[in-house]
Each structure stands twice: as structure tokens, then as C-alpha cells.
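Working notes for the structure below.
All protein chains of the complex are present and in place, except for one that has been dropped.
When the chains are written out, they are named A, B and C in that same order, and each has its own residue count from 1.
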Amino acid sequence: MRRVCIVVTARTSYTKFKPVLSALKRRGDTDVQVICAASAVLEKFGRVDLAIENDGFRVVERIHSLIDSELPLGMAKSTSMLLNDCAAAFARIQPDIVVVMADRFEILAPAIAASYQNIPLAHIQGGETTGNIDQKVRHAVTKLSDFHFPATERAATLLRQFAVRPENIFLTGCPSIDIALPVTRKKKLELDMFGQHFGVGPVMDISRGYLIVMQHPVTNQYSAARDQVQETLYAVAATGIPTFWFWPNADAGHESISKALRVFRENRHPENIYFIKNLPPEDFLELAYFSRGIIGNSSVAIRECSFLGVPAVNIGSRQNGRERGPNVTDVNVDRNEISQAILTNLNGRVGQSTLYGTGDAGEKIAEVLANIQLEMAG
Amino acid sequence: MRRVCIVVTARTSYTKFKPVLSALKRRGDTDVQVICAASAVLEKFGRVDLAIENDGFRVVERIHSLIDSELPLGMAKSTSMLLNDCAAAFARIQPDIVVVMADRFEILAPAIAASYQNIPLAHIQGGETTGNIDQKVRHAVTKLSDFHFPATERAATLLRQFAVRPENIFLTGCPSIDIALPVTRKKKLELDMFGQHFGVGPVMDISRGYLIVMQHPVTNQYSAARDQVQETLYAVAATGIPTFWFWPNADAGHESISKALRVFRENRHPENIYFIKNLPPEDFLELAYFSRGIIGNSSVAIRECSFLGVPAVNIGSRQNGRERGPNVTDVNVDRNEISQAILTNLNGRVGQSTLYGTGDAGEKIAEVLANIQLEMAG
Amino acid sequence: MRRVCIVVTARTSYTKFKPVLSALKRRGDTDVQVICAASAVLEKFGRVDLAIENDGFRVVERIHSLIDSELPLGMAKSTSMLLNDCAAAFARIQPDIVVVMADRFEILAPAIAASYQNIPLAHIQGGETTGNIDQKVRHAVTKLSDFHFPATERAATLLRQFAVRPENIFLTGCPSIDIALPVTRKKKLELDMFGQHFGVGPVMDISRGYLIVMQHPVTNQYSAARDQVQETLYAVAATGIPTFWFWPNADAGHESISKALRVFRENRHPENIYFIKNLPPEDFLELAYFSRGIIGNSSVAIRECSFLGVPAVNIGSRQNGRERGPNVTDVNVDRNEISQAILTNLNGRVGQSTLYGTGDAGEKIAEVLANIQLEMAG
Partner (left out) sequence: MRRVCIVVTARTSYTKFKPVLSALKRRGDTDVQVICAASAVLEKFGRVDLAIENDGFRVVERIHSLIDSELPLGMAKSTSMLLNDCAAAFARIQPDIVVVMADRFEILAPAIAASYQNIPLAHIQGGETTGNIDQKVRHAVTKLSDFHFPATERAATLLRQFAVRPENIFLTGCPSIDIALPVTRKKKLELDMFGQHFGVGPVMDISRGYLIVMQHPVTNQYSAARDQVQETLYAVAATGIPTFWFWPNADAGHESISKALRVFRENRHPENIYFIKNLPPEDFLELAYFSRGIIGNSSVAIRECSFLGVPAVNIGSRQNGRERGPNVTDVNVDRNEISQAILTNLNGRVGQSTLYGTGDAGEKIAEVLANIQLEMAG
């Protein structure tokens, strides 16, 4: 049976891999090997590997590869560590094809580990454009990959421009939309946000609406990460609107953000902010679907929320260049701009868009992974 | 003073860096930091680092990064090792710009180490096309780089197609042509090939012409490396023409080739083959200039030899897709085809071509490195 | 000038290195190279490297080597990373002798890096006995070392028993006592513990005495680290005595302890505990000297506090086997035992002991490092 190896390095990439994994499992005609690495094996990022096993998938390797560093040096060293261990893992488990997702810095490691060992490489979400190191990573992975699953027509066009063979490009939409699709069938928020102890902070009355914040460090400005998040903290606190604030991912600068959040809580005890480390993706999207809107610089706001019709205030440069639907309002890193945009634009659902897919990407990707002829693109 | 860091990982890349280094030195307006790594620090590859110091340049770091492995796994692990050590070196020596050359697998390491640490990256010889992993590496490095020095117009065009900003593309020609230029002013071979003990083998009468062989492993077919080189060995031995055979580089498979060469010598004592580990680049090009022609799969045959007008028999797929001048005859990995092509086509100089440059690339590249405004491409 | 390389991997080892560094600086007859690594370069452990530079010493390398992992695997991988980078550093800076301290897991890395490169190795605090992995590390480092600076007569005897050449053993006392010596000349606590924002927590009235807690994970029981610290938390909270609680070091399990501390603060807002990340060593010892006593499992309680005459409640097995003076009361990991011992034994200073030295270890060690003939022990 064809061995399909999925490399998961973060909670967000698992969210997008899950529909693919589910579709592969339903088909039953491949041997799926999940490798968890980087933040995906750490408790402080919610042990994504255990979540994957709970969802019924087989994790064949766990790689501890993150270097503890507050410098961008740590990103390079972590990628080195993952490259070494991932290469050895591939030599051991001998996948027929390796699949990587999107543009986190560390995915260059499995991409190199596979391509240098002549293992065909598939890339989901290539061809998109953004404004920082993510873009370099994404396009570099494209050039190492043999098969491509872009999410949008514009992305597919860019891949062709980049001399990718058209027959190896499959416009499937983004699998994250597959997760979002069932949420749109719900009538109201069914999650008990405070009863289930997802996080820490005051119990809030969310009956008249609530906001969501998800703000990550912008990696080529890591020293400013703390200042940036403070603008959002002050803006959100000032609105007084109940808010669920999600912990940042493991990019360079995340320590600064975490510290800023802790200090803010410590010193100001914001009455309208509840801090959450992690939610299952389905629950997160449900929470988003019934929110007044989402704030920060996460791609979720642009991608899944365009499909859900959840309005978004996108802060700063992190998502520059990324294709967006009508749900997004862009603002600078400035507390006044942010609060103004919240009050003006985040008042509940707007029109939905299928820019990023229609909810069947997992099936389509699984079909290709199971059946494509595995010649390398060369 | 601007710190310009040059990363040298092999003898062949130093050949091309040398005109740039010389031009930077003549200018005197930058602080040049040479890092030697991979095969460039090993005795068995001729200690390129010492040659660089002998040439008057400053080597600031030596990185021992090659993993001893006969598997492609070794390429991935070596790249991991170099990524770790190179990233730490950059953090230590704080270059303002890093320069990498061409497409050897290990250069993804300095490319990642620089770009993840927000250090502007320049790439020489991007945009060319070939037929194997080199191409993936070259294009991936392009997507991580901020400044580009392509060698040919077609390469520059491909870079623009790859969404590189036109203002960051400098069509300088290939610096290897700078080395070739003075050779064309010589009237006859001045090297004493046997007196200076460059290698091992019989003293041959080369007054009626001689051949050169340089054949590297083709990395995605490494197990076949030994068979491939044997075709050439038998073909060359059969011609009876005096031949200087150069040892292969450090790619996966080089051990197999080295072994094949040793076994062939041991068992058959070829009377017309003299084996050489290394020559200074200027000497190599002089030797080529006065030869009947060159055989193998090295890019030298296509690049410098097109400028020199030295006819070449290019074997197999390694140079597939690379732009070539009229000096090149392509053959399959087959001893009969190879000997036929040698006899038919390798009879001394043919017309020269400026496809790969006019001999002033070093100056042009140095000018840009010294003066360009160092914003990252983003 | 002889190059003496000091490898600092943690705040606690710097405390002990400082008198040696000061003595070497006063002498001025050696070239001192400080390498900072592991937790000593991280902000979240207080950037020990910057403290060292502030103290007037030269840091020649910074190595980011800690792997972010909650498993003991992380200790092994961190040691691997440090071994690689430290070996490369030694090859670069060519020390004539390398000095390592005590028994933290990561010091096997510089010990191997030095001994495998034939660089003489000196070890401070060898020959002591304790009850866990520290002991294995300490004795293994002893067997890799050429010169030995034990702190106690019993330790020196054990080194001789371990076949260390007697002429390479220098009974100098522990340099940590050098730091403690000037503290004993103070008449009262001069530190303003709350004004200078050393930590977080309530401002407390410490005029009638206060306690100090320093509790590290016990590495071969890492999963129990959280439970263990909770026993102390409840015991200390129950006493109601004002307490300065110091954050744990970077051993496996420290994340669990940090989390336990954070959750406890969050949920119970203890009125009598002030949490501190870091104090300069002199300040810490001053704080200890005027305290009612110290609680936890740190070696400071046994070593410096025996000299200072500060009574200590030592919890659990971490210090098992270590030589101790009359100031120490041992208890099990049990909140009742702990609070009982606090109330009974921690009532201010008891008799002082010179078991661990007389305060001139730095001078003695510096003398040997500067003048010993550097033959390796073989």
C-alpha cells in the first residue's frame, strides 16, 4: 500500500491536514504515516500529537526539534534539528510521498529531507502571497515540491508562472474550509466557553456578542512583537466587549508576546478578556462563526472567516499580499485604528465567499495522493 | 564598513567566487568575511580554505559539516549540520549581506540561515535550468534570496518570471568567465603536468593532444554512479588518447565513483589516463584551453568551455536543460556513444561564445555588493 | 598568553565562576575566554551572559543549545547541540585549558568537546556525592578531566580513590564561599526587595523575618516535579511567613514547576509569597544571610548557607549524599513535614562552618589555571 507521510509541525497545520487525513482514512487505500514535530509535540502548545491520535490517526514519529531561543537564530537552528531528525525518519519509514502544509518556517526541513532523498513531495497552500519570511518559505517549498494543492485560482496561476508543470497542480481549495463547512449548519453557539475551563480569566456575559483575538509575532520584526501586541491589548480592553484571546504560535517573538499578555493580565486585570491556549479547530470556528468578529493577524481571519462570513480586523503587515474576501478590514498597528475598526466593522456576519474553497478539499487532495503516478517533477 | 559574507562549500564554487573576492579586495570598501564549509575544509578535497588564504583572502570560519554516508540521507544530514553551524556563525559575525553560489545541495543551508535571521541574501547563477535536484536547490535558493546575479539573459528572464523584483536582478555574466578570460591570451600550455606531481598515473606524451575528463555522480541515481563512470572509463581507455581525469566532487555517490576509479586503475593499469585530484582553477582552464576537448558531465564543459571554445562531450542527464553554446555534443551514458563522440568532436578549439559572460562579472557583482541599498526583498 | 576558557551554562555556575574570573582578571596574566551557553543566554533565565559582561568579563561565544522539550529526551538533545557547537567553538578559539563547573547535565558537552580535541580540562567541585543523575554527570566529568578543584576534603579523597593523580588535585574550597564571605560583614539587609521590582507578588512586611524557597525539579522523577513543588507551596502558604520564592533552573521538569507556580498564584493569590526570577548572587546571599532560613532542594542551602550559618530545610532526595553542615534539616516531600520543619528549625542564624571553604577558592584556582604545566592526565 502506498505510504503517505504527513508532517505536522503546529496546531494550525493540523487543522488543515485533518480533512485530508479523514478522507485518506475513509478511502482506506493508503498507509498514512503522521510525523509530529516542533510545537506539535509540546505540552505548552497543547500536545497536538495526542489530539491527532485521539482523532484516530496513527502518529509514527515524534520529533523534538524546537530550540529554546528568543533570537531568529532559534528558527534556523530549529529547522536544522528538524531537518536532521526528519531525514532520518524518512530513511526509516520510507514514505512513497511526503506532504507538507503552507509556510511555517520549519517546513523547509521536511521539504529538504524529502527532496534530497528523492521522495516525491506534495505541498498544500502553495502559490499564495504574503509580506514576510513566510512568503520566502512558501515559494522555496514550492520549488522543492513535485505536487501542488493551491487553494485559490490566483495561487494556481502563480504556480504555473513559477514553472510548475500544470499537470502537477491541483486546484482543490483549502482544506481548512472543509472544517468550516459543517459549522455553517449550526444555529447558535453550543460551546460552554467558561464551564469547560478552556482558559483563564473572568467569566463574561457573551449574550450580546463577543470578539476573538489571535495575534502572532511578525517574525522579521521580532523585537517589536511585544509593542505590537500591546496596541491590540489596549484597543480591545478599551472597547469593553467580551473577548476570547488566543495564545500565539511558536514563531520567533512568541515569548515576547506571551510575556506581554502575562504582564498585562497581572497589572491590569482586564475584565473583558479571557485567555485561551487552545481550542479544537471545529470549536474555534464555531466560536468565530457566532462572534461579532475576529481581530489580529492570523490567516484564519482571512481564510476560514471569509467562507464563514465573519468580519475581521487584520492588523499590520503579516498578511500583506494575501488574497482576501470582503470580510476583511486592514488597519495599522495602532490602538486607535484598531478600536475604531472594531466598533465600525465587527458587528456580526457579513456575506460569505468561496474564494478559498467549497469544503471538499480533503477529498480531492486524498484522491490525488492515493492515485497520482509518483514521478518526481525534476 | 559593510560586512560581505561569502560562503564557500566546494572547490568549484570558489573558482567562481574568486573574481568577486578579487574585485572586492581591489575596491577595499567592504569587510569581506569568507566562511569555508563542507568539502572546502577537507584535505581529501584539497583544503580549499587554505587555497583561499594563499590567495590573500580572510577565512573567518571553518565549518566541518559533511556527514560520512553513502546514502542520500547524508546530503540531508550534511545540510542540517551546515545550517546549524552557519546560522550560529552569522549570529556571531553579523554580516550585512550573505552571498551564495549556484546550486550545490548544501547551499540551502546558508540561504536559510541568512533569510531566517533577516540578513539580506545574494545569489550568483540563479535562474538557470538543469535536470535534477540541483534545479530544485537553485530555484529554492532564488526564492529565499533578495539580490540576484544571473549569468545569462535567459536566466534573468526566468528570475523575472519567478516574481523576482527586476530592480534586484543584475545580469553580470558568470564570474567563472573572468577566470577564463586571461587564459585566452596564452599561446601554449605552460603547465608541466607531470613534473609538478599533480596526480598519479603514467607520464604521457601529450604533444599530439590530450583529453580531460570530469564526471560527477548524478545525485538522484546515486546507486548507478559506479556503472555510469565505468562507461566513460572504458570509452576513454579505448581511444588511447592521453587523458587527464579529475576526481569527482563530494555529492552523494562520489564514494562509488572514487572506488570505481581505484578498482579500474588497480585492475587495468590504463596507459593513457593520469588521475588528478585538484588543480588551481586557472591551471585547469589553461589545461582545458589547449586540450582536444573535455568529457563528462561537469558544468565547466558547458560554461567556461563555451567561452574558451573547447569542444565538450556531455554525458547523460546531469546538465539537461542547461543553456549551451555550439561547443557541446550530448551523448547517453554508453561507452560506444562516448568514444564515437570523442573521436568525431574532440579535435581542438571551435568558435568561442559569450553566452555566459564577457569576463567582468566579478567587478560588476562587487560593485553591487558594495553599494546596493540593503533592503530585503520581502 | 595562556587562553583560559570558562564555560558558563547557568546562573548558578556563574555564581561560582565569578570569584575565579575576578581573580584571573586581577592577575592579568591570562587571556580569559568566557563561553555562555544553554540557559545562560536566554532572557527567560535572566541573560546571564549580559550580567557577565556587566561584571567586566569578555564573552567570546554565545551558544543557543537548549531544546524546548518536556521530556528527558530534551536533556540529551540539548547536550548534543551544545557538544556540537562547543566543539566548533573550541576549534575556533583554541583555548589552552577549558574549565567546567559542578554537575549540570549539559557540562558533559564541553567536557567531551575539550577532551576529544586534546585540550586540557579542569573541573571545579568534583568528587562530591549526591543521589541522582547529577552524580553520574559529575563523576563522568571527573574521568574526562585533567585538573581538579574539589571543595571539601572528602571530595578530594574520593577523587584520589577514583585514580586521579594526586598532583592534579587542588583542594581549594568552593568558590561560592568567596561570594558569601563579604556578606558576613553586613549588619542588616540593605536590599530593597520590593522597590526594585525583582519579581511579582504582594508587598510584604518582612521586618519580623522571612523565608526563602528555591526548589528545582528532580530530574529522574520529572513527571512528579509538579506534585513535589505543590507540597512546598501548600506548606509555605500555610505558615503565613513572608517568603521569597525563586524560579527553578532549566532542568527537565522546570516547565512543570513553573506551571505549578503560575496556577497556584492564579488560583490562590498567596498573600505571603513573592516570586522572583533572579537576583545577583551577592544579593541572594545577603537575602539568605538575614533570612529565618531557606527551604527547597538547592545546593545553596547546603553549601553557601553552611558557611553563612543560615538554617535550611532540605526537601526530598535531590541533595542525598551531599556532605552537609549542622545547618541542614532533611525532610520528605510532604507538606506536613515541611511546615513542621520550617516552624521548628528556621528561626535565624546558627553556627557557621568552613566545610566548603574559607573564601579564597577563586584566588587559589586562578593561580593553578595560570601556572600549572598543561600536560594532559592521560
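The rule is simple: a residue touches a chain if its C-beta (ideal position, glycine included) is under 8 Å from a C-beta of that chain, and two chains touch if they have at least 3 such contacts.
Treat the numbers as computed from the prediction; the structure is a model and nothing was measured.
Checked against the hidden chain, the listed residues B:21, B:34, B:51 or B:66 yield one contact partner: B:66.
The residue from B:74, B:95 or B:110 that touches the chain not shown here is B:74.
Even with one chain removed from view, chain B keeps its contact list with that chain: residues 41-44, 64-71, 73-74, 77, 81, 200, 255, 266.
Those residues of chain C that touch the chain absent from the view are 71-73, 75-77, 79-81, 83-84, 86-88, 90-91, 105, 108-109, 112-113, 115-118, 131-133, 135-136, 139-144, 158, 161-163, 220, 376, 378. One chain is missing from the display, and on chain A it is touched by residues 61-64, 81, 84-85, 88, 91-92.
Here is the rule we use: only the chains that are shown with their structure count from here on.
Separating the CA-averaged centres of chain A and chain B is a span of 40 Å. The distance from the centre of chain B to the centre of chain C, each centre being the mean of the chain's C-alpha atoms, comes to 52 Å. With touch defined as above, residues shared between interfaces to two or more other chains in chain C number as follows: 64, 81.
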